[in-house]
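The other protein chains are all here in position, but one chain of the complex has been omitted.
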């Protein structure tokens, strides 16, 4: 990985802005839930912020992503509008899905966020289809399938990687390996040490990188994106990371050894990147404090705007089932 | 493979008997179909006889197998009674399944033939369950899942191999790679050169052997069976072979290059084994002619007995749906 | 193609696919063996398409139904209109998640931001001695799934016209082709047939027989028998099972006061139950007796001929149900 293309200063700063937004927004969501103002299953993404920030740094609005219930980080990094997010979490009509999808089905096609699924593994077959469509359009678009370590053991993974490789599709299979699938540790889900080695079984490039290391994950994604845009086919990237807040809000994660938790929290990638930006002279304390203040302000505006939206009319049950409204 | 355990003379002779039975019976079935006396989808196993003969040489009646619609070779090798087979093909009550299953669902638990499925890939998850049960019983039984090259690209393959490896189950995944899946060539179904390399992705042993070479396939199966009985877990064996008669009776296989067909037919493994038995002095022409005559006679008896069975009573529609008869 | 022509349903579906690909460059075709390299399908339904429209638009796939459906769904999200083949209806079971959790729901869950204009072509039906895993009619599962339409033609002309409309439709459509009618010739006028509109096969004043697919053919035959007894049956071919044409059905039953619903699918919890219930709910005071239902037996489809024939409805069982309705 030493020979990986490295993110330049501007890119690192952009990645930090994205990571900070994801972290601060995630904390804000949990605050609303703890206060009992938001009722929903919420899958915190704290600890995984660097990955989508590195992905987004390599994509344009024309590129597609599919993600999972644990996907607000992927969405925000790619530019999901904050108000549309908060409106959706609040189940209001100003949500991107008019409140009909909720946190597990966030969608925003204008920026390529095509599907968020609640079914483990199902982001992959659909991302293959987006990659097929992208290849047919011939504009060099890329399709990214986000999924977890647990999803790597379900059938959809196998069929998707094989087809994408066979058809030479511009798809990036991004396994965010946070070591746990609900209560099951990675080691208890498969005999292999890492998922990326499975790529060989499909004739595909595969690599495992530290997803919390901005350089490693940025470089791996950049190479995969270039390969995809060049028409050289798909890549499987396994980004090692960790989820700080258990499976979903309310899960105390008693099944995770305390020292493992402590060790990971200590290696929190977001403050680490912040420290690095200052150390490398890319930004100073004041710059970053300013950025964070801006982000917080933007989030507060979005929270207020989200709740301000109207609750959907019952008639919405008859809309969007089909193209026409049901009688 | 040079260091593989080799079949002894008696075993080779037994394998030939099995292969000859499968070949002669398959020809007889096709004769009945051509004559219009049997109406059914039939998936000829001609060309693949050595594989199940080598498998059976390493199993006992206590071991389990699951196979697929193309499975009469696997069934006969493991000792499926000829009359129960012909009764089933004829849809008569003396068939092993009382005529209710037919050629795609041959079953004979007394000898461990637990499931024949018509769904690609589905022999594998069930064989995993048989392996789990075998492990719980602790009597050293082995479970063999037969499937084709095309089945190696469906989700059930992936989930089954991962679980069998994780649980250290006594399962042998036997991919009978006959180069085609219906009309699709192996090369057009995946980018990889062989299926056995996928075993590594599950932390499982995997090997590709010439399934038409009695020594290679016997040795590979023997090693896998010993591993399973010793409690050392599953194995993926890819046995390279060829189907002589297209996907099913009636398929002219126009999608197979003629020279490929000719070349494979020329390397017909059954006469090849016969020649070898004589060359190695394991049997002489008269012995083998006698054996073949016996087999033919046994088949004729079974054909007659099969048709002699009664057609099932309509009341059978209400039986075996549940343990009790429906009202 | 404008002047009417006699052809069978295979040819009609093939013609509709050609017309659709010709008319709209966004129409794609995928599935196992569908390209000409694989002989354009196991029975030739897609023959000629890849040669005419190219291997990019018409693609054979590995045996990976989840990936097939995912590829179709993903491409449909970005402007394409894929027609995906699931060879036999029983194989939808390995792709149910893609079909029911995704294709049917993405429009609604995204609040109308995305849509899935795909057609899932599949064939099925008993009568070919294929047994329990290759013969099922499962339309009731999809009719019970909001967001997907179910279309079931009974003749070549409807097959052509309905498939054109299904491909042009902006929502997912399950298009079920009855194998038993594949080789029955009929006059095809090459006109689109609107979804959701039933066809009155024959007018009659005494009783209404409501059916679709192969059931409509048996119903027409039953009507001929009934006519000999002086019973004038009005036969309605729903053509689209979901959403079904309530106006036409209710108007007819209002006139006749008696109804019989017919389908080959298992009677219990089948489509007939919904139609029967609605008729009772809507026409209580017009009904002269309870709606009768004719459907497949409550059992898997058996192999043995006498059982297979007893499993499915036929003209005689429909005539008997009509007599009961008139009693």
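Going by the order they are written in, the chains are A, B and C; count residues from 1 in each one.
Here is the rule we go by: contacts are C-beta pairs under 8 Å (C-beta built on N, C-alpha and C of every residue); 3 or more make two chains touch, one makes a residue touch a chain.
Since we're looking at a predicted model, the values are computed, not measured.
Asker: From the touch rule at the top of the page, work out which displayed chains the omitted chain touches.
Answerer: A, B, C
Asker: Among A:41, A:109, A:140 or A:203, single out the residue that touches the unshown chain.
Answerer: A:41
Asker: Check each of A:6, A:31, A:265 or A:318 against the chain that is not shown and name the one that touches it.
Answerer: A:318
Asker: Name every residue on subunit A in touch with the hidden partner chain.
Answerer: 39-41, 88, 91-92, 97-105, 117-121, 150-151, 153-156, 181-184, 188-190, 247, 254-255, 311-312, 314, 316-318, 321, 326
Asker: Since one chain has been left out of the picture, which residues of subunit B touch it in the full complex?
Answerer: Subunit B touches the chain not shown through residues 64, 66, 95-101, 105, 107-109, 114-115, 117, 119, 122, 124-137, 143, 155-156, 158-160, 162-163, 166-167, 319-323.
Asker: May I ask you to list the residues on subunit C that touch the chain which is not drawn?
Answerer: Where subunit C meets the chain not shown: residues 90-94, 96-97, 100-101, 104-105, 108-109, 131-133, 140-141, 143-147, 242, 265-266, 268-274, 276-277, 280-281, 284, 289-293, 297-300, 302.
The rule is simple: only the chains that are shown with their structure count from here on.
Asker: When the C-alpha atoms of subunit B and subunit C are each averaged to a single point, how far apart are the two points in Å?
Answerer: Going by mean C-alpha positions, subunit B sits 36 Å from subunit C.
Asker: Counting only Cα atoms for the centres, state how far subunit A is from subunit B in Å.
Answerer: Comparing mean C-alpha positions, subunit B is 45 Å from subunit A.
Asker: When the C-alpha atoms of subunit A and subunit C are each averaged to a single point, how far apart are the two points in Å?
Answerer: 40
Asker: Among the residues of subunit C, which are close enough to touch at least two other chains?
Answerer: 62, 64-66
Asker: Quick check: what residues of subunit A touch more than one other chain, meaning two or more?
Answerer: 155-156, 158-159, 162, 166
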